[in-house]
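Take a look at subunit A:
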Amino acid sequence: MIAVAQDSLALPGAELPAPAGPAPGTWSPLHIATDRCKGCGLCLGACAKGALALDETRVNVLGYHPIRLIDPTACTSCAFCARVCPDCVLTVYAAPKSLRGTAR
Partner candidate 1 sequence: MTTDTPAGARVIFERPELLADRSTHYCPGCGHGVVHRLIAEVLGGLGLGPRTIAVAPVGCAVFAYDYIGVDFVEAPHGRAPAVATGIRRVRPDAFVLTYQGDGDLAAIGTAEIIHAAGRGELLTAVFVNNGIYGMTGGQMAPTTLLGQRSTSSPGGREAAFHGYPIPMTEMLAIMPGVAYAARGSVADAPAIGRTKQYLRRACEIQLEGRGFAIVEVISNCPVGWGMTPTQSIERLRDVVAKEYRPGVIVDRTKEA
Partner candidate 2 sequence: MTIATIPPDPLHHGHRVLMKGNEAMAEAAIQAGCDAYFGYPITPQAELLEWMARRMPEEGRPFVQAESELGAITMALGAAATGARVLVSSSSPGISLMAEAMSYMAGSEIPMVLVNVMRGGPGLGSIGPSQADYFQATKGHGHGDYRVPVLAPSSIGEAMALMADAFELAEKYRTPVFILADGTLGQAMEPVELQFRTPPRLAADWAVTGADGRPPRVVKSMHLEPEDLEVHNRHLQAKFAEITAREVRWAGEHLDGAELVIVAYGTAARVARTAIARARDDGFRVGLFRPITLWPFPSAALAGAAGRVRGVLVVELSAGQMVEDVRLAIEGRTPVAFEGRTGGMVPTPGEVLDALRRLWAATTADATEPLKEARP
């Protein structure tokens, strides 16, 4: 069975659940425009914390494996990923004081 969620298609045999938004009381340092990602991987090389990965279990509308934030707590909001992205896929936030350390 194919699950469709948030601009990408799970490939047959996929184990991971669809990416979910931040749970209440948490926040995400990145918004990823999954439908525009071309899976080029340059952001992976730019990220010093290894917080991003290509989600090879999913395919977006352009036919690429989009990136996914796999370790939100590691993200320091340095925005290097966003600056090297040729497609402006990433929007980067810095944590509000109240939610510091709660990135999901």
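Selection rule, in plain terms: all candidates are chains of the complex that A comes from, given by their letters.
By our rule, a contact is a pair of C-beta atoms (placed from the backbone, for glycine too) under 8 Å apart; a residue touches a chain by one contact, two chains touch by 3 or more; residues count from 1.
Here the structure is a predicted model, which is why all the values come from computation and not from measurement.
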Single touching candidate for subunit A, where 1 or 2 all sit in one complex: 1
Contact set on subunit A toward candidate 1 in their complex: 22, 27-28, 31, 33, 35-36, 38-42, 44-46, 62, 64, 77, 79-80, 82-88, 90-99
